[in-house]
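Every protein chain except one is present and positioned as in the full complex.
Up next, chain A:
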Amino acid sequence: MVQTLDTLRETPSQTAGPYVHIGLMPGWAGNPGAFETELGQTPAGDGAKGERIEITGAVHDGTGAVMRDALIESWQADAAGVYPGQDGADPAVSGFGRFAADPDTGLFTLKTIKPGAVTLPDGRVQSPHIALWIVARGINIGLMTRVYFDDADRDGDPVLSRIEQRHRVETLVAKPEGEGHWRFDIRLRGDGETVFLDL
C-alpha cells in the first residue's frame, strides 16, 4: 500500500448535443430574450485597437459533409498580443467569441480584430493566432485548435513547429479572401484533417 494522493480527477466531458444552442446562444436557437445579454457576441468592442477582420468557414465531418449544428468559441489576445486580464490589455477587447454554424449553409463567421503576436515568459514568440474550441452532437470532448494567418511570420511558433507532418501545418492557417476577410475550414476526420491540440 502507498499513501493516497489528495488530488481529484477531472469531471468527464459529455457531448454538448444537438440542443447546445438553447443554453449558450438562446437567441440563435429561437429563444431571443431568454437572457438579457448573450455572451461572446463582441470579442472586440467599439474602440478596440487593431485591424477588423471576419473569419468565415465551415466544420466538415469525416464524410466531407458540412456540419450545420456546430458551436464554436474563440479566445484571443488584443492587437498588442496581450490577453484580457493581463496588465496593459486593451479594455475594449473581451477576447471571447461564441458563434454557430448557419443551420442552412453550415457557414460560421467570427467578427473580431486581428490579434498580435504573443511573447511567452521564456522569450519565444507565438505567431498571431485565435484559439477555437468546437463542440457539437457527436463530439464527446470539445476540440481545441488554432487559427493562424497566412500573411504573418509563423517561423518558430512553438506550437506549429511541433507538428511532425509539415503539410498539416496548413490546416491551421487561414487564407485571405479580400480586405479583412479570411477563410478557415475545420475538418474533423480524414482528408485534410485539422490538427487538434491537447495543451
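Following the convention adopted for this analysis, a residue touches a chain if its C-beta (ideal position, glycine included) is under 8 Å from a C-beta of that chain, and two chains touch if they have at least 3 such contacts; residues count from 1.
Note that in this section contacts and distances are computed from a predicted model.
Looking at UniProt, which of "Protocatechuate 3,4-dioxygenase, beta subunit", "RNA-binding protein KhpA", "Porin" or "Molybdopterin-dependent oxidoreductase" names the chain we cannot see?
"Protocatechuate 3,4-dioxygenase, beta subunit"
If you put the missing chain back, which residues of chain A would it touch?
On the side of chain A, residues 6-24, 26, 29-31, 34-37, 39-40, 61-63, 65, 67, 69, 73, 75, 77, 83-86, 94-96, 103, 118, 120-122, 126, 129, 131, 133, 135-144, 146, 158-159, 162-163, 188-190, 193-199 touch the unshown chain.
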